[in-house]
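Questions regarding the structure given below will be posed in turn.
A single protein chain has been omitted from the complex, and every remaining protein chain is retained in its original position.
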Amino acid sequence: MIQDYLILSIILFCIGILGVVSRRNVLIIFMSIELMLNAANLAFIAFSRLHLSMDGHVLAMMVMAVAAAEAALALAVVILLHKHKGKLDSNVFSLLKG
Amino acid sequence: MEHSVSYLGLIPLFPLIGAVVLGVMHIDTCTRRKLPEKLYGVLACIGPVISFIYALVVFFQLKSMPADSRFLIHDAFTWFSVGDLHITMGFLADPLSSLMLLFVTFIGSLIHIYSVGYMAGDENFGKFFSYMNLFLGSMLILVLGSGPVVMFVGWEGVGLCSYLLISFYSKDTDNVLAGNKAFIVNRIGDLGFVLGMAFLFWAIGSGGFDYLSLRENAHQLAPGIGLTICLLLFVGACGKSAQIPLFVWLPDAMAGPTPVSALIHAATMVTAGVYMVARFSFIYAEVPLAGSIVAWTGILTALLAAIFAMFQRDIKKILAYSTVSQLGYMFAGVGVAAYSAGIFHVFTHAFFKALLFLGAGAVIYALHHEQDIWKMGGLKEKMPKTYWTMLIGALALAGCPPFAGFFSKDEILFSALATGHTGIWIIGVTVAGMTAYYSFRMIFLVFHGTPRNKESFNHAEDAPGVMTIPLIILAVGALFAGFLNLPALFGGNLNVSHWLAPSLADHHPHVGISVELLAVAASVIAFAIGITVSYRKFGQGADEPEYSGFTEFCYNKFYIDELYHAVLVRPYKAVGSVIWKFFEPNVTDIHVKIATWLYQKAGTAFKVFQVGYVRVYAIYMVIGLSIMSLLLSQSLN
Partner (left out) sequence: MFEYVLSVMIFLPILAGLVMLFPLVSKGGARIAGFIVTIVILILGIELFLGFSGTGGMEYVEQCNWIESLGISYSLGIDGISLLVLFTCTVLFPIIFVVFSTRTKGYYANLLIAQGAMIGAICATDIVLFYIFWEIMLLPIFFMIGLYGGEKRLPATIKITIYTIAGSLLMLAALIYVGVSHHSQFGEWSFNIVDLSRLDLSGGFAVLAFIMFMLAFAIKIPLFPFHTWLPDAYTEAPTSTTFVLSAIMAKIGVYAVIRFVIPVFEIEFTRFALLLSFSGVIGMMYCGLAAIAQKDIKRMLAFSSASHMGIIALGIFCMNVQALTGSLFQIVAHATSTGILFLFVGLIEERMKTRKIEDLGGIAYRAPIFATFFAIAMLASVGLPGTSGFIGEFLIILGAVKFNIVIGVLAGTTLVIGVCYMLWMFQRVFFETANERTEKFQDLSLLETLTFLPVILLIIFMGIYPQPFINKIEPAAQQQVAKFYSMDQTQIADTIVPTPGLKNQKN
């Protein structure tokens, strides 16, 4: 029973990772990150159900709050990036190159 | 304790207080207003004179004690005490130090008085007397110190004052260089002294590190370590008393004002080395080999310096080399275990050499700082007082009986002969002849014949009373000081030697009267030959000789200064610059260089991974996390 939920969570997480790694559009990357967060949330809820404890719920709520805050910030960053370069291609932003 | 008195420490204290007071007064006023010179002069002379009075008190108190336990001690306070090492700031007056004390304070006071006249009008009048007082205080600490470490305080103190006074006219670079040279060469000697003290302490010092305790424990000394200690201490003595190979600083030291040359570089400080060897006579007596080395070094120095003195033309340089030469005699004396003879020569030498320097100072003063004897001549009529006093000094120096130098020098030569050091005796007699030659060369050229420089001759006159009275007093001393230690041959009974006997480990060989007569006869003949040759060459006035070949070689002091410069000074500086320019950046810094190089290389190597795309970093993260979770799950199972 719990495995199914976890497998779904892993699949979602992997999709998220793939999205972050392979897509170049910043918005899509951002969406993929959200997907990973939700995968983690799903796992929390599943374990919470398994152990019959509310801790998982608490953390899930917490993650959602964080995700909301993050979305607000990240979107602002995305807008700024667009303003700066006129593109949302993540390959343009390679300032970290050594 | 009956030997304990509480005023010995005051003797050096008075001049030291004088130095501080004068120094503060000078510093306070020198840039703004000037205080009257009389005030400085009076203040400067108070300290030495009080010390001299105390020295007399000490002498008479000692005299009233039984001969075998004549000593006074004043332990002021514990200086420092670590483990077994207990150093007391203590002062010891025994016959040896009381003799030194008497003549140091006496001549010191006289020269202070003389200087009031000589230095008149100098802008640094106050500074001069501050240094002179400081010197006298240090010298008294040196003489009175109850142990080697306290002696070392005075030892270095006089070295410092010597440096300060040599470079007194510090606007001239040469003077400062001469001062530096004196200080550095002295420091080389001090290195020997310090190491000698360290060895001495670890050998026998745990029972107390003052002369009285050391003397009791001296018999425990192993011969090998005893020799090492003696030689190390002798290195110290060589530095201070200008013996081979450290004699080079003394002639240059004549750059200082003439009273300084008289007090420090003739009468007192330079004899400190002899005093030190005599102080440690209880160790030197245990190691005859060390004594022989001391004696040979001394007599060779005497010979070398006498050769140099015969060809110099600067009146002060002549006297300087003559001092080196006489110091050599003293070391020959203490080296052959005739400590009292050596110390007695220190005593008489102080009178006649101070006299000669002060006389030379009066000549230089009269001729407006002319020091070349080939530019003088005929001053006898113009400066009769100076002439007669200097003549007495020269006779004493040359060893003419019955002047002071004759008895003391003869005692040394006799001791050398009597102890079987025939080689030393032969050289010593030769040097006596040379001494007579060069001292009268100086007298003839300066005072006899016709004036070589009319203009300065016409202005020359005897110095004022404040300068000539000390000359006359010293001349009396140079005349009669020798009688204090008349040997039995001349009907005396060696008063000074007997006085000194409790402090020294004298060795008196018993020889027949014929040997004694032989020694006296040889000295007198040497003197006669020397003075005759000198009179033949210079007595009727002589022309300035051309320096060439051997004479030029001698005039330039065998080029020893140049040799030292090339072999020691230049390489020292070169090593400094090589270290700074080459070693420091290229060799010593190598570990830093290697570390930074590795960092850079590693940086370039790892740069490949830094592509700059965030998603690539995300992949790294995922890979890292996966590996970590794998490892974690493995270890959990």
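Note that the chains are named A and B in the order they appear, and that numbering of residues resets to 1 at the start of each chain.
Assume a residue touches a chain if its C-beta (ideal position, glycine included) is under 8 Å from a C-beta of that chain, and two chains touch if they have at least 3 such contacts.
In this text, all values refer to a predicted model and were calculated from it rather than measured experimentally.
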Answer for the absent chain's shown contacts is B
Quick one: say which of B:F199, B:Y365, B:F457 or B:Y613 touches the chain that got left out.
B:F199
Touching the absent chain in the whole complex: find that residue among B:L35, B:L160 or B:L212.
B:L160
Of the listed residues B:T588, B:T604 or B:S629, which contacts the missing chain in the full complex?
B:T588
Considering the whole complex, not just the chains shown, which residues of chain B touch the missing one?
23, 26-27, 30-31, 77-85, 89, 149, 152-153, 155-157, 160, 163, 167, 170-171, 173, 176-177, 179-180, 183-184, 187-188, 190-191, 194-195, 197-199, 201-203, 206, 225, 572-573, 575-577, 579-581, 583-584, 588-589, 591-592, 595
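Please note the rule applied: only the chains that are shown with their structure count from here on.
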Which whole number of Å gives the spacing of the CA centres of chain A and chain B?
90
For chain B, which residues are in contact with chain A within the complex?
606-607, 609-615, 617-619, 622
Touching residues of chain A toward chain B in the complex: what are they?
17, 20-24, 29, 90-91, 93-98
